[in-house]
Every structure is written in C-alpha cells, then in structure tokens.
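With one protein chain removed, the remaining protein chains of the complex are shown where they sit.
Chain lettering (A and B) follows the sequence in which the chains are written, and residue indices restart at 1 in each chain.
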Amino acid sequence: MAVSHLVSQSAFTGVRRRGVATRLLEDERWLAAALLAPTAILLGLFIAYPFAEGVWLSVIDARVGVPGHFVGLANFATLWNDSIFRVAVWNTFIYTAVATVFKLGLGLWLALLLNRNFRGKAFTRAFILLPFIIPTVLSTFAWKWMFDPTFSVINWSLFHLGVIHARINWLGDPGLALISVIIVNVWRGVPFFAISLLAGLQTINPELQEAAAIDGARAWQRFWHVTWPLLLPVTMVVMLFSIIQTFADFQLVYVLTGGGPANATQLFATYAYQIGVGTGLLSQGAAISLAMFPFLLIVVVVQLLYIRRVEVH
Amino acid sequence: MARVVIRNLNKMYNEVHAVKGVNLEIRDREFVVLVGPSGCGKTTTLRMVAGLESITSGEILIGETVVNDLPPMDRDIAMVFQNYALYPHMSVHDNMAFGLKMRKFARPEIDRRVRDAADILGIQTLLERKPRQLSGGQRQRVALGRAIVRHPQVFLFDEPLSNLDAKLRVQMRVELKKIHDRLGTTAIYVTHDQVEAMTLGDRVVVMRDGLVQQVGEPLDLYNEPANRFVAGFIGSPGMNFASVRVTDEGGALLAVGDGIRLKLPSAVAARLKDYAGRDVTLGIRPEDLRLASGEGANGLNLDAVVEVIERLGSEILLDVKVGGGSMVAAVEPTVRAKVREQLRLALNPERLHFFDAHSEAAI
Partner (left out) sequence: MIEGAKWRRWVFFYIPLGAFIFWLLFPFYWMLVTSVRPDRELYRPWMAPNYTPFWTAHPTLEHITDLLTGTLFLRWMANTLFIACVSTLISLFCGVLAGYALSRLRFRFAGTLGTGIFITYLVPQTLLFIPLADIIRKFQLGDTPWALILTYPTFLIPFCTWLLMGYFKAIPRELEECARIDGATRWKAMLYIIMPIAVPGILSAGIFAFTLSWNEYIYALVFLSSAEQKTVSVGVTSELVRGDVFYWGQLMAGALLGSIPIAVIYSFFVEYYVAGLTGSVKG
C-alpha cells in the first residue's frame, strides 16, 4: 500500500483566517467572562442589589407606600428593646441548636444502620428521602393535622398505649409548641443528614475498620477513633447547610403555628414577615431580616475555616 | 512535513523558571526525543510547541511560520497523551474522525482515512467499540490512529508508553519505530525513560531543571557525555563515579582516590595536564569494568570487595566496595564470584571519563 497518500504532501503554509469573535473566545479570560456574564447579571440583580437595598431599608424608616428618611440605627435600637424580638432571637437559637443536635444524632444512627447490606436496601434508601423531597409546606400540613388537638392520631395512639390521660395540645400549648415544631424540623432533616453521612461512610475504606478490629478495638471504639474522624469533613459541610437553613427557617413555623401561641415559636423569619409584610413596616422588617446576617456569617466563616484546615491535612 | 525551530524559549510559572532559554532545531522527518527527570521542563516545552501553554519569551516556528500566537487547532499538529485521552462517549471510529469533522472534511474522505489508519495499526475490528471496552494497548493504538488520520506536520508524544505494563511497552516501542519509519512525519517525543530515548530517537535531547544538557545522536550521548549529569542519566546500570585527585609523580599523571590509584594512559594524560594537583570526578561504566586477568601492566586496576551479586542471566552485576565507596561492574555470566570475596577489576583505558569537580563538564 502506498504510503505517500497518508502523509501530508504540502509544506506547512500557514494559518486560516479567524474572525474576531472566535479569536476572543479562544482567550481563557474572555471566554470565562462571557460564560460567567449571565450568572453575574442574575445574581447581581437579585441578590447583591436586594442585599444592598435591604441594608438601606434598615437604616431608614420606610413603610408600605411611605418612603422613609434616614434614621441611622434607630430601627435596630427599637428591636433591641422589643421583647418579642428578644423572644424570637432566643427561640431561633434554641430551635436551631436542638434541631441540629437531633438531626445529627438520628441522622448518623440511621446512616450507620443503612451502611449494612440487607435485602431491599436500595428500596429503603429511596423511601427514606421522601420527607426531604416532598414539598415542605405540604408535608408540614400533614403534621399540623396530626397535631390537631381534637383530631390528633398521635394523641389517640399515646392514649391507647397508656402514656397520656388527657389531650395534648401540641401546637396550642405555649410550653409544647416549640418542641412540636422542632420535631417536625428534625423529621424533615434526618433524611438529608442520613443520606449525606451514608455517602461519607461509604468512602471510608473498610480495611481501616478491619485493621482496627484486629488490633482489638470494640465497635464503639472503632467508630470513635476510625470512622468519626474520617466522617468529620462531610459532617461539617452538612451541618453548615443545615444550620443556615434552620436558622432562617420560615415555612415550617408559618404553617404550623404562625409564630404563636403567644410568640412561643416566633423566629427571625416569621417575625420579619409579620412586621414587614403583615403590618407593612418595611424598614423594621428589613432590620429583623438583617439581624440574622452576623450570626450566619460567623457560622459560615467558622465552618469554612474548619473545612479548609481539615482538607490541608 | 515540516521542521520545528525553538529559539530562546522561556517559561515562567509565577516565580518558577520552568524552561530556561531552550534552543533546538528539529529537522524535517526527524524523530527527536526530549528526556530527563520529572520537573526538567521537557513536558512544558512540548506543551508550548502544542500551544497548550503560553510562551513567556522566545519563539517557536513550525515550518517557516512563527506559531507563538496561534491556537492549537491552527498549528496542524497532533498529540498522543500519556492517558490516551480518548473521548469516552464516542466509538473508536468517531474518536479518530473527530479532528477531521472539526475541519469539515467530507464524509467519504473521513471514512477512507480512518480505515487506512486502522489498517496500519491493526485495529480495524475495533472501530465500533467504545474506549472502555478496550485494553490499554488497544487504547494507545486508537490514540495513535487519531493522530495519524490528521496527516499533521508534526507528531507530539507526551510519555505515551508510561501507562503500559513492561512487556507491552517494549512491544509498542518497536511498533512506534516501525510506524515512524513508514510515515516519516516529524516527531517530538517526551519521556523520562532513557531506554525509550535511546531506542526511538534519531537525536536525543537531555534536559535538567529547564536547561538543555546535551543534544546528539544516542550513541554520541552514550560515548561522549557532555557533563556528569548526562553521563549518569544515560545507560543502565548508571555510570560509576569516584572523586580523585590528579597527581604528578615524576612526569607521569596518576589519579588517586579512596582505594584508587591509577596510572593514566598518555592520551588521557594529555587531556588532564591542566588539572595536576586538582580534584576531578572519574567516571567508568559498569560494562567497562572487567575482572583483571593476570597482572595488568597498564596499572589500571582497582581492588574491590564483593557485596551483592545480581545474576541477570545475560550478565552478572557485581556490587562492590572500592575503598570507601561503591561501584557496579557488569561482567560475563560465566564469572564465578562469592560475597565478601576480594577481586581485582580492570578498567578499559579507552573508556575513562573525567569531569570537572565544580562545573561537572566533561574534560
């Protein structure tokens, strides 16, 4: 077979002409700018701009239909003296802390259970995620119905198990309301923790566990010294997302109690809604929303630093 | 078909000077190998020729054209990567056809070229398979085929055989040589393996720390290394080195070191006459050390103690202690030796190398 036709005959003559656009897009920097432009515009318009406007709103005294004048930190001062706001802050911290602890504990337990091989594992894993997948508001309504003092199936079950003798007003009793809301939040969050932690568990080399077992470690020691440290990075990321979502939560509480009874379940977000949208005090509402920001920032920074430190190792 | 000229090529990565003023002229149809340890700048140089890295200063010409500002697609080159880089979602045929499709070749022409290349490489039956269904050797052939169909001016190879197991590597080396002989396209090949360099290259370029150490035909590098680094890099097992002082004893020059006392033959002495009284590095290859037969009158002997015996079948490697240092001698497989035995080794007088103690250049 003649080889000549396989080989280029002509000497290298030179380059094809390229249009300006093509040449520009070959440059990494221009291409990157072009690709990032739509995102930058959308995020700039609907996050950066509102954020700036939110800050501005919080230092004036606007109301719906009434443009405001600069008042400095007066809104924040009012909030500081507002007893309901203080209750809301307290509630939010309790809500977030307790719910996160339980979500982590139960989620981890569930992940460890799911980490074994058993029949119907894939099936189970799929079903477990449902509380997280189904729209929150809709499943929360189911819980509201389950908690209804007159018609509650939970009350019925507890009564027939002999645990209680009178009705429990899950959502109407100021002492119980926060606990009920936390229960629903945990219910919703456990699958997220469980599936994420399960994925983390599955990346841990089983040989490490085996080596530890041969070395004589018992089950919980193996967990504490081998599994947990390796799981920490994933755990921190999951907790980062969860803490922020829970701290800023609105839907759940709004649907279940609206912030009551007597502000027992009032949170930052629900109070901001009540003040800003309900009573139309835009600036005060904006101030309440913004009051969330420092805490969220601290959480993000702390966890990012931690993650970076862990990754370096 | 084209020559490649590299003039004063420099590459800076932030503070790191990865390629320092490389000058190279690769002739049309030549197969040039860039070889050196990792980090020596050989891959960076190759990638600058390909257009995958920007050039900090200097020029690269392909043919008569300066290609510094041309994107890879306009340089009429083809590259074979270490990890094959086959498009996983396309069949073998489509992998090979991709470049031609991008250049808007007609369908029948594409099919013809793909078939021809497949024939050369023996992969005709694999055309409809996907990369994940192929073995390592087959994937490498497809990668080669993808380069061949383009009929480029220059082939670029980035350590293409490193991912293959030892036996396959030897096989593919031979095939590559055969294909190059057949096609004759100019090629630049990068590897860290000096055996590949020696067997494949028409000329070999040894690099270290961004600088070219020596350029030449393989045997020239072997027989006349320009400096200590090249001497130690080319050849396996590597050259033995010992630090010696050149002394003048009654008109004759001697090389004296720890456990070493050699009377230098006149040809060698002529080269070293300016070094009398100074330290130099002596180099001798393992294959140039033999067991001394009888009392050699030329005074080029070493007394050694055997430490380890490595029997390779085709030869025996003796790891010996000479004075305070170690050396390796490659001797006939019929030699009988025992550990801790004392031997006398003879050096081939025509194969002595000397290097300046500071500049490391060959004397």
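Remarks
In this text, contacts are C-beta pairs under 8 Å (C-beta built on N, C-alpha and C of every residue); 3 or more make two chains touch, one makes a residue touch a chain.
Predicted model, so just to flag it, every value in this text is computed and none were measured.
Checked against the hidden chain, the listed residues A:77, A:101 or A:130 yield one contact partner: A:130.
Per the touch definition above, the residue from A:159, A:223 or A:306 contacting the chain not shown is A:159.
With the whole complex as reference, residues 50-52, 71-73, 75, 77-79, 81-83, 85, 87-89, 98-99, 102-103, 146, 150 of chain B touch the missing chain. Hidden from this view is one chain, which touches chain A at 22, 25-26, 28-29, 31-32, 35-36, 38-39, 42-43, 45-47, 49-51, 53-54, 57, 106, 109-110, 113-114, 116-118, 122, 124-131, 133-139, 141-143, 145-146, 150-153, 155-157, 159, 167, 187, 190-192, 195-196, 199-200, 234, 237-238, 240-241, 244-245, 247-251, 254-255, 268-269, 272-273, 276-277, 282, 285-286, 289-290, 292-293, 296, 300.
In this text, only the chains that are shown with their structure count from here on.
Centres computed as Cα averages put chain A at a distance of 56 Å from chain B.
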